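For this depiction, one protein chain was excluded, whereas all remaining protein chains were kept in their positions.
Chain naming follows the written order as A, B and C, and within any one chain the residues start at number 1.
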Amino acid sequence: MKKFINKIDDVLIESLSGFASAHHDLVELNTDPLFLTRQHKAPNKVAIISGGGSGHEPLHAGYIGYGMLDAACPGHVFTSPTPDQMLAAAEAVHADKGILFIVKNYAGDVMNFEMAAEMLPFESATVLTSDDCAVINSTYTTGRRGVAGTVIVEKCVGSLAESGADLQTCKALGDKVNSRTASMGVALTSCTVPAAGRPTFDISDNELEMGVGIHGEPGRKREPMREADAIVQDVVSAILDALKPASDSEALLLINGFGATPLMELYLIYNTASRLFTEHGIKITRSLVGNYTTALDMAGASITLCLLDEEIKQYWDSPVHTAALRWGR
Amino acid sequence: MKKFINKIDDVLIESLSGFASAHHDLVELNTDPLFLTRQHKAPNKVAIISGGGSGHEPLHAGYIGYGMLDAACPGHVFTSPTPDQMLAAAEAVHADKGILFIVKNYAGDVMNFEMAAEMLPFESATVLTSDDCAVINSTYTTGRRGVAGTVIVEKCVGSLAESGADLQTCKALGDKVNSRTASMGVALTSCTVPAAGRPTFDISDNELEMGVGIHGEPGRKREPMREADAIVQDVVSAILDALKPASDSEALLLINGFGATPLMELYLIYNTASRLFTEHGIKITRSLVGNYTTALDMAGASITLCLLDEEIKQYWDSPVHTAALRWGR
Amino acid sequence: MKTSFILSASESIRDAILNHESELESLDRAIGDGDHYINMKRGAAAITELHAELAALTADAALNKIGLKLLSTIGGASGPLLASFFMSMAKVLKEKNDDTTTTYAAAFATGVEAIQQRGKAGLGEKTMLDVLIPVAQQFSTLASANTEINAICYALMQTAEEGMLATKTLIATKGRAAGLGERAIGHIDPGAKSCQLMINAVCNQVLSSQH
Partner (left out) sequence: MKTSFILSASESIRDAILNHESELESLDRAIGDGDHYINMKRGAAAITELHAELAALTADAALNKIGLKLLSTIGGASGPLLASFFMSMAKVLKEKNDDTTTTYAAAFATGVEAIQQRGKAGLGEKTMLDVLIPVAQQFSTLASANTEINAICYALMQTAEEGMLATKTLIATKGRAAGLGERAIGHIDPGAKSCQLMINAVCNQVLSSQH
């Protein structure tokens, strides 16, 4: 394992300190318990709080700021944060209109946020994101995982909250965006958790992991490596199966790098994916290409399609000013 | 070599097509010869053109747009573009105030742009960027290489051009920013050029390449791997040696990832570098952390310090709207 | 229950976890995200640091404090589950701390129920519950039958081991491994393994204190 780190136990706090110092105009770091809040606390709005294991940067701290999150609670690498973090963050950012938690659907995140919500002295609601269609939904499982589509949910809900909407309205938009969003990822290499010191999984030079999770969890299938078009075709098919979009749908296409994949390849994937979706009658009218929900140093990428309507478009397009996503101001 | 590619000869054009399609509101792609121009051509301004070998994305195409570049000429991976590309790009974007080429100081880029400038039917000037202080400058060499500091030059000059300044004023600002900027990079792994199919250099699990170039060129020294603080300390020292800043200088600190280094590590580097520069009496008042000048899939990072003055700050802060850098609109 | 027993049991648990680093790590790497050992170790270390404070408390207050500490230290899926276990167990002991095997069995069962409620899971889903539910049931049965404490310990250790091994052939329907489908077969669930280790450690602690 070769990484720019000092002591393994200090990686997270040193990195977050760097983040907070580089973006001191946007965020403030609290260390005990660990959470980050937005500078310029907005009055009279639903406070949007997200969080999850670290290692997915810029998710979530990179999305703190105007038009997106009010606070983020980072856990240890790939480990859900704990309820005391959410409680302290909520205390810091609540503004009399309740707290909306945006939580990726992983047992650990769900349970920790749930316990926080139960202990919370304010009104709260939770949007569970579950866009990863690699995991086939069934009544027996905890359901799909939340992955890169979470960014779209956070963006839209954040902008709606900025307009003064109430808690239930914000939750409803989050649930709607989530239900219209599907993602699937492919890994070419494993990631290495600093504390583990070795790759999470072994994968040979002629294999890929189809449907991989953002923690290096094994996916649907270990498959032979092949050309980009064939890989993208399979991912696009899975997304179409999951969303079953009407043939004249308008959509946002997000090509998300997992951390070690060059932009050159991500745009090549975009090229193929947008062609395939277009052939399926879908109009790609919004796009996002880059490292938005990563898995440390994993080489790989995920494709996310979000079916737009006028409301989602409006809140996607609204101004946002965070470390990782910024437009309109 | 595992990459998201189809045929090796098509990587560049497929990737650029994806880029142009994802950002069709910002850029337009011309394929023969290969160059990209800004949508919404601005009248009556110096046209700013950059270019260089591909593989450094988002440099340069990602910086086309309001407040930055008017056109970019991508060469093959790590190979300078050719004069016909610059000539056609100039033809497409010139607006009666001349052409300013921003060229990273590599023999190939310099000569190709030079030949284009000689053949050009318009007035032109060139800013050569040479921020890489890993290469000790001497009268016998071609001088320092241009690396991540190029982004700062392009941003500032682009904003100045937007204000209607003339060619020589734009060139003067570019030269000034360049002279106040120094960078140095460290690689933990090699990059792999698709057409070569194997890593450019071999490096073992306990080594790093200090002063590496953005094409995987060997740097100052192969050194033993060590903790981040010690690595950053050496890079910071080299930069201080090169710039010899007055102790109350104000500066922009750019931590640039080479493509495969997680944001978590980049912010950790920022944390250490900003502390060290601050201890040296330098006030870090602007920052940029992310993958801005990459070397394909190389793991590693560079540190860039740009000494600010009121003029540079003004043009750095001005609105910019490109695929990779955006604020203020 | 004496607080001193809780303290020494927690040391045995910590040692058991630390002694199984590579096994726990590779189990979670195979069907999870590889952090289960680190999570458990972090939890165990936090409890060790708490010892001086715990020593001054009654057993139920100590267990409750342990639960709260685990809640704010472990994170992940195992954090809230184990925290719920200890906090619920503490509640039972607070009401009725009569030092009988039946009370301990009831407290244990209540703790396991809390895990079931928190995680919305049951038997056969390839989780720690495949160890905990059978152990809780057997503990209650043996306690009501007035079985001698040593015999109970041996029986529970064996049941825990069986439950842990049984997870190997299951498909997961809860937790991170639920995404894996058939690929989870052939791997023991990491949470089941660490629960078996903890039960083993506590039982051995009881057995050695009987001598």
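We take it that a residue touches a chain if its C-beta (ideal position, glycine included) is under 8 Å from a C-beta of that chain, and two chains touch if they have at least 3 such contacts.
Being a predicted model, the structure only gives us computed values, none of them experimental.
When you scan B:G18, B:P83 or B:G174 for touch with the missing chain, the hit is B:P83. Touch with the chain omitted from the figure is made, among B:L120, B:A134, B:L208 or B:I239, by B:A134.
Residue-wise, the contact with the chain that is not shown comes from B:G219, picked out of B:G98, B:G174, B:G219 or B:P245.
Within the set B:T37, B:T200 or B:S302, the residue that contacts the chain not displayed is B:T200.
The missing chain lies against chain B, touching residues 33, 53, 75-84, 106-108, 111-112, 114-115, 132, 134-136, 140-142, 145, 193, 195-196, 200-201, 211, 213, 215-220.
Assume only the chains that are shown with their structure count from here on.
Note on chain placement: the centre of chain A and the centre of chain B lie 29 Å apart, centres being C-alpha means. If you average the Cα atoms of chain A and of chain C, the two centres end up 32 Å apart.
Within chain C, not a single residue touches two or more of the remaining chains.
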